[in-house]
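Take a look at the following structure, please.
Note that this complex is displayed minus one protein chain, with the remaining chains in position.
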Amino acid sequence: MRLLKQVEIQPGCLNTDGNRIDSLCGLSLSEIYRKVCNGYPKFFKMDGLCKTGFVAAEILLEGLTPEQKAEGSVILFGRAGSLATDRNYENTIRDPENYYPSPALFVYTLANIVTGEIAIRHKMQGESSMYVLPEYDSEAETRTVQAAFDESDTPLIVSGWVDYENDDNYQAILNLYIKD
Amino acid sequence: MNIVARGTYMVTPLGEGSECNYEALCQGRSELKPRPGVFGLPETFVGSLLPRDYWNRKLKDMPGRDGLTLFEALCIYCIKEAVGNADLSDSDTIFILSSTKGNVDLLETNPDDPRAYLDWSARKIAGHFGNRNTPVTVSNACVSGVCAQLMATRMIRSGQYRRAVVVGGDLLSRFIVSGFQSFKALSTDVCKPFDANRTGLNLGEAFGAIILETTDHVGESDWVYVASSNHNDANHISGPSRTGEGSYRVLRDLLKHVDATELAFVNLHGTATNYNDEMESIAVDRAGLAQVPVNGLKGYFGHTLGAAGVIETIMSMHAVDHGAIIPTRGFSEQGTSRQLNVTDAPRATDKKAFIKLLSGFGGSNAGICYRKGGAE
Partner (left out) sequence: MEELINQLKEQIIEALNLEDMTPADIDADAPLFGEGLGLDSIDALELIVLMEREYGIKLGNPAEGKKIFSSVASIADYVSKNRKK
C-alpha cells in the first residue's frame, strides 16, 4: 500500500503533507469549508466531530474522480468520539420542565457518523468504521489499513485520527492510502 | 489460518449463559414489556431491562469491583464466564470492546466525567485481566458487534495476536431511550420484525463475549470464522438505502466464501422498523438468498445496540449446534416488498453455516459468516 497524501487540521493550523497552508491557517472549520467546498448545506447541520473530519476529507480527496472513490473506505480513529454532542444532547433532556430531546442532535451522538458523512459526500461504498483509542497511534492505523486492503476489495482508504472536544480543541490527521 | 470461537457467554434479562438464553428462545420467552416511569421518561417505552438491583448485588463482591461501573463489571463478568480459568494477561491477547454509548448515563450528573470516554471503559476491562495491550473500542452504532469480530479476526489473521476477546454491551438510559423516542423509532407494542403490522423497534439490554483464537486443529464441534464484510450505503446518516446497497454488498462478499446451499439461515438485523426490514428484504433478495431461511431475534431481546452483533452471533451458533432455526418472534404476516423465507416456527436444519447481518446509523452495514467444524 502507498500513502498518497496527508491533511492535518487543528485550531490555528492546517498542513498538507507537512506543509503549512497559510491561506487556511487560523480559520474556523466553517470558514475553511467556505474556502474549500461550499455548496453542501448539510455541512451546517453536522456536529463538530463531523465538521472536523469533513473539511479534512474535502482537502484530502480533492481532485479524485468519482470512479476512484466509489469503492473507497473510511476507517477512522479517535478518543472522544461523539462526547461533545452527547453533552449537548443531554442538555435537551436534563430539565423535566424543558424536555425536548432533539433528533438532529441525537443522530450525531454516535461516533461513527463522521465516517458516514464522508462516505456520503464522496459516494464511497467501501468500509466505514470508527475505532476508539486513548491516543493517536500511527502504527495501529497502518496495520488496520493494511489488513483492510488484504481482506477486502477496497482500492482506497481514508484513515487517520479525528477528535473533537470543543471549538478550541479539535484535531484531524487524515491519510489517503491506495492499494498497490 | 483457522480462527475458532473458543468460548462464549452472555447475560440478558432472559438469563445468564449462552445455553440458558438459547433455551429461553426455544420457549419463546421475552422480557419486552412496557416500562412506565423508568429513567424518569415522560413517555412509556417497551424494553427488555436487566434487573439492576440483582446485578449490583451479584457483582458487588467481584474482585476488583471498586472503581468499575456496572457497565464495565458486566463486560468483565461475561469475559470471565466465557474463558473459564484461561490467563488473558499475555501479550498475544487483545481486548476489543463493542459499545455504542458505554457509560453515557454518567453525563447526567457530571458532563465532564472521564468515565464517559469509551477508552476508559476498555482500559478498565483489559486492565482487570492484567492485559497490557491497548484495547480497541469499536463504536459503529448498531453494527459494532459484528465489526468488533471483523477487527478481531483481522488482528489475528495478520499475525498481531493469537487471541481476541470480543465483548459487547450497552445499558439503556434516559439518554438512549429519549433519543430513539425523538426519532419516532420505537414501537409501543412488542416489536414485529418483517411483519406487515410492524410499527418500530424495542430497545433491550444485554452483554456478551466471544473469545476468538487461532488454532492448528479444528474439531468437529468448533465454530470456525469464514469471512466478514463491511460496506457503507453512502446514502443517508439515519435512513437505510432504498436499494439495500450496503447490506447487499456485504452479502455478496460473504457469498464468495460460503455457498448459499451451506447456510442454515441468515440471521438478519430485523429491527422491525418499516425502513430497516424493507431494506433488508431487498438486500437479501438481490443477493439471491430469498429462498434461504432468515430470522430475526429482536422480538426476544429487543435491539441491544453494541451487544446485538455479539449475542445474536452466539444464539445463531447455538441454534446450529442444536440443528435448529430459531423462529422470528413477533412475525406472522409477510410485510416487506420482497418475499423472504422468514422463519416463523421452530424448524430443523442439518446445515452447518450461518450469516449474521447488521445495519445501522451512519449508513453502516456489516456481516459475518461462521461454519461449524471447518471447511466442508
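We call the chains A and B, going by the order they appear; numbering starts again at 1 in every chain.
The criterion applied here is as follows: contacts are C-beta pairs under 8 Å (C-beta built on N, C-alpha and C of every residue); 3 or more make two chains touch, one makes a residue touch a chain.
Please read these numbers as outputs of a predicted model, since none were measured by experiment.
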Worksheet item: Which is it among B:Lys58, B:His236, B:Arg252 or B:His322 that touches the chain not included here?
Response: B:His236
Discussion item. Touching the hidden chain in the complete assembly: which of A:Val107, A:Met124 or A:Ala147 does that?
Written reply: A:Val107
Worksheet, complete the sentence: Residue list for chain A contacting the dropped chain reads 30, 41, 44-45, 100-104, 107
Worksheet, complete the sentence: It is residues of chain B that touch the chain not shown, namely 182-184, 236-239
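Rule of thumb we're sticking to: only the chains that are shown with their structure count from here on.
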Worksheet item: Taking each chain's centre as the mean position of its Cα atoms, how many Å separate chain A from chain B?
Response: 26
Worksheet item: Which residues, counting only chain A, touch chain B once they are in their complex?
Response: 74, 79-81, 83, 86-87, 89-90, 93-94, 96, 99, 101-103, 106-107, 109-113, 115-117, 119-120, 122-134, 137, 140, 143-144, 146-148, 150-153
Worksheet, complete the sentence: Within the complex, chain A is touched by chain B residues 40, 42, 100-101, 104, 107-108, 111, 116-119, 122-123, 134, 136-141, 147, 151, 154-155, 157-158, 160, 174-175, 178-179, 181-183, 228-238, 245-246, 249, 253, 361-364
